[in-house]
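My questions will all concern the structure given below.
In this view, the complex is presented without one of its protein chains, the others remaining in place.
For subunit A:
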Amino acid sequence: MSDYNFAYLDEETKRMIRRAILKGVAIPGYQVPFASREMPMPYGWGTGGVQVTAACLTPEDVLKVIDQGADDTTNAVSIRKFFQLTAGVEVTEATAGASLIQTRHRIPEAALTEGQIVVFQVPIPEPLRFLEPRETETRKMHELEEYGLMHVKLYEDIARHGQIATAYAYPVKVEGRYVMDPSPIPKFDNPKLDGSPALMLFGAGREQRIYALPPYTKVVSLDFEDHPFEPSKADHDCDLCGASDTYLDEVIVDDQGGRMFVCSDTDHCRCRREAGHVGRLGVAA
């Protein structure tokens, strides 16, 4: 694919995106508008993440792409292939071996390290969007740090359901200033955002926004003193590797109500099984 520049985007576009990323890093949690380009995959398939990844990649990088925590979901395969084709970079499934991880809907289970970059695909970057549909209004609310509406929403959840009824894309406050949408990760993953040694970048292509969490940023999930934030997962162990501390997918295995629970992070599960861990339905490696 020599017809296209390294990692598809032309250098001027990459520079424009890097400027937006730098601004995002300088103001953690602030949504920076950027001139998102039309990519050769549809909006909603990760065009924001792909553009951020393209702007960050160097030929020496090792890339990992996951969707729903898995390396082999169709869209992860497709995006990985895109960068193999256009950038020729080395790819991996190992979290520890990757210098850049593009993800949709999960943060890997294995602890991230300094020097790693995680790129999140973001559908709706505005945490206040479903409370106020107008961008002109929500930008003003961020400017004025006017987040009362969000607290009212969380309070109403408690009044109606006895708890905060948000299970994913759970809003966080960054360094005590901006309320931020962590992308649609399950709230189980929210604690991994806080003080992470890795650089976390968020790209929303259709909505033309980039935001960032520099390493070791303080990220707090919104809650109340008497209703503290609770990361949650299925109340099971992984049926393949026996892990009790990972986010689980529920798999329906028959039409008699039978189901099993497996790690959503396929690389983490495989590593555990290779290390000799065996779950309820697993077989020793």
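The definition used in the following text is that contacts are C-beta pairs under 8 Å (C-beta built on N, C-alpha and C of every residue); 3 or more make two chains touch, one makes a residue touch a chain; residues count from 1.
Everything that follows uses one rule, which is that contacts and distances are computed from a predicted model.
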| item | value |
| --- | --- |
| Per UniProt, the name of the complex member that is left out, chosen from "Cytochrome c biogenesis heme-transporting ATPase CcmA", "Urease accessory protein UreG", "Carbohydrate ABC transporter permease" or "Carbon-phosphorus lyase complex subunit PhnI" | "Carbon-phosphorus lyase complex subunit PhnI" |
| Touch with the omitted chain, as defined above, among A:Lys14, A:Lys64, A:His105 or A:His268 | A:His105 |
| Per the touch definition above, residue among A:Leu112, A:Ala243 or A:Met260 touching the missing chain | A:Met260 |
| Chain not shown, touching residues in subunit A | 4, 10, 33-40, 42-45, 47, 67-70, 72-78, 81, 105-106, 123, 134-136, 161-163, 165, 167-169, 184-188, 206, 208, 232-234, 239-240, 247-251, 253, 260, 262, 264, 266, 281, 283 |
